[in-house]
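Other chains of the complex are left out, but the ones given are in their true place.
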Amino acid sequence: MPDDALLSVHDLACARGERLLFKDMNFSVGAGEMLLVQGGNGQGKTSLLRLLTGLARPEAGEIRWRGEPIRQCRDLFHAEMIYLGHANGVKDDLDPIENLRFAEGLQGRAFERERAIDLLQGLGLARCLDLPCRVLSFGQRRRVALSALLLADAKLWILDEPLTGLDVHAVALMEGLIRDHLASGGMAVATTHQALNLEGVRVQRLLVGNVAIPEMA
Amino acid sequence: MEWASWSDFWDMGGYGLYVWGSYAVTAACILIEVILLRRSAFQTRRRLKRMQQWEET
Amino acid sequence: MGRFLLAVLRRDLTLAARRRGDWLIAQFFFVMVASLFPLGVGPEPNMLARIGPGVLWVAATLASLLSLSRLFADDHHDGSLEHMVLSPEPTVLLVLGKSLAHWLIYGIPLLLIAPVLGIQFNLSWEAILILEFSLLLGTPILSLLGGVGAALTLGLRGGGVLLTLLILPLYVPALIFGAGAVDGVLAGTGAEAHLSLLGAFLILTLLIAPWIAAAALRVSLE
Amino acid sequence: MNLYTYAAPAHFYQLAGRLIPWFAWSAGILAVAGLYIGFFVAPTDFQQSEAYRVIFIHVPAAWMGMFIYLVMAFWGAIGLAFNTRLSFMMVRALAPTGALFTFIALWTGALWGKPMWGAWWVWDARLTSTLLLLFLYVGIMALWAAIDDVKRGDRAGALLALIGSINVPIIYFSVQWWNTLHQGASVSLTKAPSMATIMLVGMLIMAFAAWFYSIAVAFARARSIILERERQTEWVKQILEN
């Protein structure tokens, strides 16, 4: 299979309620490449990402993974893809480690405790390991969600505003992580409203909707 | 012919309340349904027309 | 696959253990409803014995219905449900696992409490035995059907009560067979027939409900 | 794929528009005929005197109540299987009428029961299962009311109708069983009045009237649903023009 178009989108259209958000959207993302989805509030970024994950049905058009429509190869696709939305998917009653354990289990994978702990500490959660996530701060909960993302080491990351609530250090960290991920042949589709420093990365920008976005570093 | 007189008919051998009660409510229900249906159909058309003009402008 | 089912189970059990509160309240609700009745109806022993099985069955039904509304709601809310549905494993397994967990968490305790309440309504021992048995067969049905309801009403406000409205009529056969079994004992006509019908209904539900629930879940997440 | 062309809302809209008057009129005529037979031809019943004349709406209503639910389930299944928009619209169009007939069956039954059994309500198998049927209808409509995304509502409602239809026979049977277990029940409908053929004829005619009426109403409702949902399309725009 052509390594340079693992994920491809053909004539995609998306409607929410009455409103047609976008149509005739075409793009393809290859290994080691990042797609940065940009657009103003309410232009349809989240909706697009949910289409890509297969959670929502497109109004028209098709999404292909390794050449096959994702509806056909659902299991394969979901095994290689991981999604982080506006909601963290973090259980308030569990502590970070337990959260990661079950996240892994639900992906049908075994759980490597040491690796998980390293990841959490790497994300600066060392002192929160045994606190229920309920008491964690907004940004700390976001960090837990990110570590679940890293633990999964999937090929394709789909990130909806991964930086919300993260402080500057965490943002820098995150940029580094994305770079490594791409360098190791991974792919990422992400939206963000914040400046993101991604030099040395093959970035493809996609503007959703009609609100122009001033070029960001 | 079953009935000696109209009053006899309405009386239904003492069961008038029950029989006519049933028929009356049934008639009412059907009437209401039809009326509501006509109204909603009419309103839908009108609303769509308005939206269309609004979209065109 | 096995691991996935196990993970779902362990996860829900852990969460339930964390919120021992919610768990307690369901049990308490069962006791309360069952005990409210003598208060509302009056204390004559034989009358209570007559209505006992029915009351206990209805109480058990309502008790586990209460918790059903939250079967998927919490996970949906904090986004983890999406992650589960996005896992490579089939969604049916997910639904099955969650229904099963619900039964273990909320169904089993009812079985343990029921005899005590049975004594309150001075039921005979074999009546209580049959009651236990009928509940053992009946409660999983509710958990399974409830899965469908919970998936359908996912993210709707007042989902809890809507769920009751959707599920209870479907659940009536179980109620009838179950309570009927105990009445059968009391009336001396035996309970086998009812119990076997109840079992058949359970198997049928087990075969059908998870698939519909899975489909409903995907629909609700769109 | 021709399934789509058959199920294409545009065609159906025109077709239904042409058919509705026919069904409506025949329903009216049949109703008049049935009522005439019911009131002026059918003899007084020896055990119930005139009260039994309720049956001419009661039974047709009860039948339609059950029948329409099955039809809904059928369309729902089709919709889920082939993803045809029209079938979902039919499901939505049918529900209110079905609920209405079920209610009428309950109401007339209750009014019938008072003189016959001296009680408005008795937990007879038929009565109970009809009540449950009403609950099922209300459930589906409540679900639609609660879901504001059309597509989701369609599919959810279809799924519910499906599992419900599997369940209805079981319910009916279980209730029958329950009722026979408790011999205490003061009456049971099984000893329904022995019906003279003329009564039966009247009842059947009324049943057909109810049937045509349901079709007409459902079509009419479906038409406005179609307009609602297809308003983006050209043909609807043209229709709205004139």
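Going in written order, the chains are labelled A, B, C and D, and every chain counts its residues from 1.
Here is the rule we go by: a contact is a pair of C-beta atoms (placed from the backbone, for glycine too) under 8 Å apart; a residue touches a chain by one contact, two chains touch by 3 or more.
In this text the structure is predicted, and so the values were computed from the model without any measurement.
Expressed with the labels used for the displayed chains, the entire complex holds A x2, B x1, C x2, D x1.
Keep in mind that, in the parts below, only the chains that are shown with their structure count from here on.
Distance from the chain A centre to the chain B centre is 56 Å, each centre being the mean of its Cα atoms.
Per-chain Cα centroids separate chain A from chain C by 37 Å. With touch defined as above, chain B holds no residue shared between interfaces to two or more other chains.
The residues of chain D that reach two or more other chains are 149, 151, listed in rising order.
The touching residues of chain C, counted against chain D in their complex, run 148, 152-153, 156-159, 162, 165-166, 168-170, 172-173, 176-177, 180, 183-184, 187, 189, 197, 201, 204, 208-209, 212, 215-216, 219-220, 222.
By the touch criterion given at the top, residues 1, 3-4, 6-8, 10-11, 14-15, 18-19, 77-80, 82-90, 221-222 of chain C touch chain A in their complex. Against chain B, in their complex, chain D makes its touches with residues 39-44, 49-51, 53-54, 57-58, 61, 96-97, 100, 103-104, 107-108, 111-112, 114-115, 213, 217, 220-221, 223-224, 227-228, 231, 236-237, 240.
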